[in-house]
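Note that one protein chain is taken out, while the other chains of the complex remain in position.
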Amino acid sequence: MTELPILSLVTFLPLAGAVVLLFLDQDNPGLLKAWALAVSVVTLVVSLPLWAAFDPSQAGMQFVERIPWIEGLGVQYYVGIDGISLFLVLLTTFLSVICVVSSWGIEKRVREYMLFFLLLETGMIGALVSLDLFLFYVFWELMLIPMYFLIGVWGGKERVYAAIKFFIYTMVGSLLMLIAILSLTYVNYRTTGVLTFDLLELYRLPLAPNVQYWMFAAFALAFAIKVPMWPLHTWLPDAHVQAPTAGSVILAGVLLKMGTYGFLRFAMPLFPNAAHDFAPFMMALAVIGIIYGALVAMVQTDVKKLVAYSSVSHLGFVMLGLFAFNLQGVAGGLYQSLNHGISTGALFLLVGVLYERRHTRAIADFGGLCKVMPNYTAVFIIITMSSIGLPGLNGFVGEFLIMLGAFGASKPAAVLAATGVVLSAAYMLWMVRRVFFGPLEKEENQGLADLNKLEWGYLLPMVLLTFWMGIYPGPFLRKMDATLEGWLAHLEQKRVACEALARPDLLALLKGAPGEGAAR
Amino acid sequence: MTLALFVVFAVLAVAGAVGVILCKSPIHSAMSLVGTMVALGVIYLLHHAEFIFVVQLMVYAGAVMMLVVFVIMLLDLRAEGEAEGRLTGPKAFGLLLGGLLGALLLVPLAARLTGLTGDMTTDALVRVGSVEFLAGKLFGEYLLPFEIVSLLLLAGLVGAVTIAKKRL
Amino acid sequence: MLEYIWLIPFFPMLGALINGLAGRRFPKGVVNAIACGSIFLSFLVSVGATISLAGLPAEERFYEQILFQWIAAGTTSIDLGYLLDPLSSVMILVVTGVGFLIHVYSTGYMSHDPGYNRFFTYLNLFCFAMLTLVLGNNFLVLFVGWEGVGLCSYLLIGFWYEDAAKAAAGMKAFIVNRIGDFGFLLGMFLIFWEFGTLDFRTVMEQAPTTLVVGGALVTAITLLMFLGATGKSAQIPLYTWLPDAMAGPTPVSALIHAATMVTAGVYMIGRTNVLYSMAPTTMAVVATVGALTALFAGAIAITQNDIKRVLAYSTVSQLGYMFTAMGVGAYVAGIFHLMTHAFFKACLFLGSGSVIHGMHDEQDMRHMGGLRKYMPHTHWTFLIATVAIAGLPPLAGFFSKDEILWKAWDHGFKAQWLLGFIAAGVTAFYMFRLVFMTFYGKEKFDHHHVHPHESPASMTGVLWVLAGLSVVGGWVGIPAALGGANHFHHWLAPVLDAPSLEATHAAAAAASVGGVAWAAGAGADAAHHDPAEYVLMAASVLYVLAGISLAWFLYLARPELPKAIAAKVKGLYDLSYNKFYVDEIYQAVFVDGCLALATFLWAFWDVVVIDGAVNGTGKVVRSLGGGLRQLQTGRVQGYALTFLFGAVAVAAYFAVQAAF
Amino acid sequence: MTFEMADLRLLAPHIAVTVTALLVLLVEAFSPGRRKGYLAYLSIAGIAVAAFFTPGLFGPQVLGFSGMLAGDGFAAFFYFVLYAVGVMTLLASEGYLRDERMEHGEYYALVLLALVGMMLMAAATHLLVFFLALETMSIAIYALAGFLRSDRNTEAAFKYFLLGAFASGFLLYGIALVYGACGTTQLHGIFKHFAEARGLTTSPMALIGIGLIIVGFAFKVAAVPFHAWTPDVYQGAPTSVTAFMATGVKAAAFAAFARVFFTAFPAVHEVWSPLLWVLAVATMTYGNLVALAQTDVKRMLAYSSIAHAGYLLVGITVGTAGAGTGILVYLLAYAFMNVGAFVCVIMLGRFGQENTDLDAYAGVGFRFPTLGLAMSLFLFSMMGMPPTAGFIGKFLVFKAAVDEGFYWLAVLGVLNSAASVYYYLRVIIYMYFREAPEKPAVEGLRGGASGTLAAVLAGAGVLAFGLVPGWAVRLAQEAVKHLA
Partner (left out) sequence: MMIPLSYALTLSAILFTLGVVGVLTRRNIIVLLMCVELMLNAVNLSFVAFAHHLESAEGQLYVLFVIAVAAAEAAVGLAIVVALNRSRKTVYADEVSLLKG
């Protein structure tokens, strides 16, 4: 391979930057921040050619790099992107820059903060580009650690509880997924005689539907926790509320997408029969999540928690789209993943701005802010509108495609999901009214400053993106098309092929109930 | 005859063992233990393990128990207090488990030996004598264990010294 | 000219962008010029485009312009495109025309408001959205405009955000509209999965072959879309937001909540009339809801004292007429009324704005009276518009409303006709009650504090233009029965009465209960004049006059009577005065119910059940650990005991294994 | 068969270490000074010499000393694990002993003697050699546990000794029964007997013998319910010795466990496997549960080591070559991460005050960033987080379980791992998420350059085997080939 290994560069630049950070002067926060910014910007710049050079007509993996890693286990360093991961990678590099900028106000332990941020970026990108299950798992878990620290060290009052909840919730899921990975590779080994974690190889492995059920369940659990799907969502509000602003942005913007990405990349194409058979169940959970998240968001008294619950609702939409099993739904789901990253990310940034000024996020502490912070209000309302899916802004495109797809798959699900449209307007606008409108009564709020240049600096790109992605989504959707069509075709093809397979008696394969071995 | 002797010394050995765990005074226990050891030595003899018999008497019943008794005297240990005699819950449980263990250890008796496997036949012993035979083994086949034991004793020595010495 | 139709929405958007981003730094004059200029430019383009359109042969009067592909997923492709045909040409003319007038009016009305540039930004933005709505070439673009106008409505109702109630009204408007959108979206999905596209022209062309007349699918589609319409156009059951929407500045009420946005639902039905015609059940529902709303809102308007609220309920009522028209299949009549209503209701609202302006923001009619001598222009224009809405010939309202009632009768919707007919008298009554209470009789305001004065020329000028339109606006649609040419009908016929659909109409009507007569009448509309038409016309004129007389009697001749009557039928009066408590019922059932459910889900399900399970597991595990920890007593013989226990267990296990 | 010169090749590493031990004792006896730190480096030099002789052992299995000692990849692999443990322990001990004012050559000699015992355990192919090696190691460790002579030291030594001797009795009884059943205690000989004599697989003598041998192993590896000594002894012993015990003893015990059971008793795998299944589950669950309730870091690590024994028992239960690979790599990882963690614990203490209470760790992470980083690394490795060595070990063990259809075992294993996260994270919480009090218990770091070096070595190992585990995995795979 003579080409530049762009993916590896994008993945490991932040890590290299983090290592350098270790050797920079701890007492010079300006330098540390500048360095972190430089690293993230360079990463973003390096990642942009991915978009430009991405061939939208090709369904397969592009920018592939493949080196053996642990030969005895068939583990490879194998990365590549397709239309599914392309934009998530770009979203990650983009949001990382935004986050570093938005963290300019951090004063406590700047070096460690930036270090964890860059580490997190490596973890996220790595997980998105991995095409080897082992490699993926490594990055997948690697993401946890920096996030754990970001919440735990720079978080709010209940940060310890939130951090540990976040960590253990995720860990339980991913460990069960690890078992499924092991089983999968073993079955592959038994079938083909090759021990490999190569995802694309494993795609081709025919699996009896009942075997798929179990493996899918394990994968789905891990990803559903990450998404998070109802009823596995309760770590999210805590984590979001306690995390520092940039942490929330990354959490909402990218980490949650790892869950949906996991479904797209792993759980569904590896186990299409299971995905297909469980689809009603998953859709039901998604719909419950949509409505439940929205309802619970409505009665929150803390702005950040409200936004967090709104994420539950929005991610419900994404999941609904994925399990619609049609191009509209899946494309919508993927697109909505990006949108949610932008709009909810921006919402968290906005809440952070407010928190920095007032050190409270309780809705009751505000009111009438529009008078003193007109620009802020304007941005907030734009993002709100994006979040509730106003046509012309990004949220709508995704939501529309999702519901369109879902409607084709299951009318009741789509009908119920569409109530989310009403509810999201209700909780967001009610919050907006209470925070920004009405008389400016609280004295503490009288002197609040409007957005400053730095805040404009990181909010403006987000706002522009909401418009761009809402008005002219073509450049995004077009690059997903071929991949998703191939994806759906693969799903269907493999599903049909596997349907015919004999279903082994799983209990007979099970070993290790005590006493059983001796009985034979 | 052998059998009768075995039974007699077996009873003695058990009596000694019971003495070890029943005697209130440690010195009595030690004496009982010596009794058991001697009885066992005789039983070894009955099994044609003359060399072991000697070692048992000299090293075990002699040297080791001497050391024990010495320490008992050194620390001026008397009979144990009131608590010793009482049967507490854990003790009862211990007795019960001990009984169970004893029963389980009898289970192997159900097995038959699969046959002769060794070269220490009466024949060979008559030819070279048991001590010589063992010595040959010890310095031939069993050289490695023998060397390890020297290490073990060194470790025991150094260990005992480091622990027992007031200041190093 | 047609290829420039994209400019029609573009100009206001540009205006909104400029004023929105930089308006704060401009002097007011510049803001004015940008706002009014941009909408005026679109008006000019609209006129030009309409003339070009008129130049084409009747059956080729449409022009579609695709700007770019908007949403695409595989073969699904939805374009952002504009469609100009006679129907949308009427709409853009109304929107840009009335819109321009109201912009001009606002320059006077809002001149002292600190949020001047913000106001015009929103107003321009609204025009952009509304124009997108009416020009959209597919359902989704229509929906973009649909939501866009909702957003602007939200922003403008809550324009004076410092008043919590006003902000709440904006929010209410948006959310209630969203309920309607819910239906609209679902309707769209049904269409998409049936037709594979959302293009108006394709759908309308394929509908007769793809759908079954009176079938469940088309009924579902149309009913869901109608749900959207009830939200946007304030029909039962989603009308409650509109009266509250009067919290916004009066020009907004005039433009958005009277002349344009609220008629979007009517326009939408007109746009998709092919589908509606195939769904007789829906038609009956639409007609009934429309007629009921017309009467119901009128019944509330009778007792209201807030000048804008009366007008708001009147708007709801008039919209009800329009829906009745759509429901009975008289699409042209519906659109006709839409247009005339835009003129006179804008005039009324702006007049009321002028009154409020002159009365220092007083809105309660009980504190007015005798204003005609202080503000003659306002008075005269207001009176003209009132006559127009009451439906006296030859003013605009007469022709449009009468056509609706006649068509309802003629198409066999007798019950709906009756409701509408009653409502006509009620309308006359409450509108003249308004006029009498405001401009006539005793001066009931406090002379020390309130010095009523006429508004500036920029406002009265606009009033006169609109009053003029209220007079002549109906003349384009004088029915043949009265010897008119009914240009309006002919203009819209290619869209709303496509000949190819005649057969479908007939079949649909045959399937419908009330539509037998209509089936006969549909084809021969223009040629045949039923004598009943004249009888009904006369009856309604007399009836309206009776209503006016009653108003005169109660509020000018015997002003003490209303109170007495109110006291006598207190129950009924309170019911009407309190808007039949619908808001309260909605609040209790839906809002409070929703919040209670949400609180339950959060406080109980989330915190107690799920987190309880999660934390509970943790707690149980940890206390288990704490309990097991107690086993570690520190006594070595205890350890030996557990050891022995284990050894016995292991030995026992192997003993058992050996035994078997 | 008698002694041949060629056998010395197998014994060269042991001889090197033994000679070093004797040398240390000699130097100690004749050197007047109080500073004896250099003896640690002398010992390390000895280990280096041993390491020099070790690579030659990789390759096909060679039996020496009448089939009592094996020279094979398996043994060599463990030698290297033990060298690593030894070197790190010695490095850490040097500064630790200086700080505790207990610099004595006997300490290093005992460490080396124990090391020889451990190495012999890993290589023993005869139960007698194994037993003697075990005792050599144990006796040295008993003494080391009480080395600093504090109350806790002595108590630890006492408890370990008494229970150790008690367990030896059971182990020996088991060996006797196996001897009785087979007539030999050479592992391959036992295997042959099991293979030939059909009755042996159900012989009560053989089976109960195996059972009692399991009891003996279970005690050494600290499996529930034979674990009770572990927390007390680990907590009471000098921390450097704890590190040595936790890793070296465990590695040696598991090496012997694997060798004995994979070489001698595979014929009855179906009999002992279910029992070990239960032991494994009980061990990891108990270890994790009680670790959750600990507030003392050292004691918490002791319970965590019980849990780790549980995961390792999974490997024994499964009993395949893959499982063997898992055990080897796991122990390699475990050696680095656990010694590392204990070294960090040492560094945070000071003379007369160990500072092992969690409260003492408040804010430590930011006050001592490198130490915090290292400790976090070790803890994450123990959790099994990639890309650390701990993950690779767990991965291989669970992979072996899954491959053989032991799904429940794997599931319970990972659920346990998830639970364990809580107490490992708690240390991190204290280190990073809490601010240090006004007058922190930890004033500075001790252990000196050697301690730091030990921590760095451990950290490097944890990372290296996490990031490029390929060659270690391959060595382990090769090593277990000669086992059966």
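We call the chains A, B, C and D, going by the order they appear; numbering starts again at 1 in every chain.
The rule we apply is simple: a residue touches a chain if its C-beta (ideal position, glycine included) is under 8 Å from a C-beta of that chain, and two chains touch if they have at least 3 such contacts.
In this text the structure is predicted, and so the values were computed from the model without any measurement.
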Quick check: which displayed chains does the absent chain contact? B, C, D
Write down which of D:10, D:76, D:139 or D:297 is the residue touching the left-out chain. D:139
Touch criterion as defined above, residue of C:487, C:563 or C:635 at the omitted chain: C:635
List the chain C residues touching the unshown chain? 629, 632-637, 640-641, 644
List every residue of chain D that touches the chain not included in the displayed model. 128, 131-132, 135, 139, 142-143, 146, 149-152, 154-159, 161-162, 165-166, 168-169, 172-173, 175-177, 179-180, 183-185, 231-233, 235-236, 293-294, 299
Hidden partner chain, residues of chain B it touches: 1-3, 6-7, 10, 13-14, 17-18, 20-21, 26, 29-30, 33, 36-37, 40, 43-44, 46-49, 51-52, 55-56, 59-60, 63-64, 67-68, 71-72, 74-75, 77, 80, 83-84, 90-91, 94-95, 97-99, 101-102, 105-106, 108-109, 113, 116-122, 133-134, 137-138, 142, 145, 149, 152-153, 155-157, 159-161, 163-164, 166
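Assume only the chains that are shown with their structure count from here on.
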When I count C-beta pairs in contact, which pair ends up with more: C-D or A-C? A-C
Taking each chain's centre as the mean of its CA atoms, how far is chain A from chain C in angstrom? 38
Separation of chain B from chain C, taking each centre as the mean of its C-alpha atoms, in whole Å: 103
Distance from the mean Cα position of chain B to that of chain A, given in whole angstrom: 69
Touching two or more other chains - residue numbers and ranges from chain B: 104-105, 107, 110
Set of chain C residues in contact with two or more other chains: 618, 638, 640, 645, 647, 651, 655, 657-658, 660
Chain A touches which residues of chain D in the complex? 269-271, 273-275, 277-278, 317, 366, 369, 380, 383, 385-387, 391, 395-396, 398-399, 401-411, 414-415, 417-418, 421-422, 425-426, 428-429, 432-433, 468-470, 473-474, 477
Of chain B, residues touching chain C in the complex: 90, 93-94, 97-98, 100-101, 104-105, 107, 110
Per the touch rule above, chain C residues touching chain D in the complex are 618, 621-622, 624-626, 628-629, 631-632, 634, 636, 638-640, 642-643, 645-647, 649-651, 653-655, 657-660
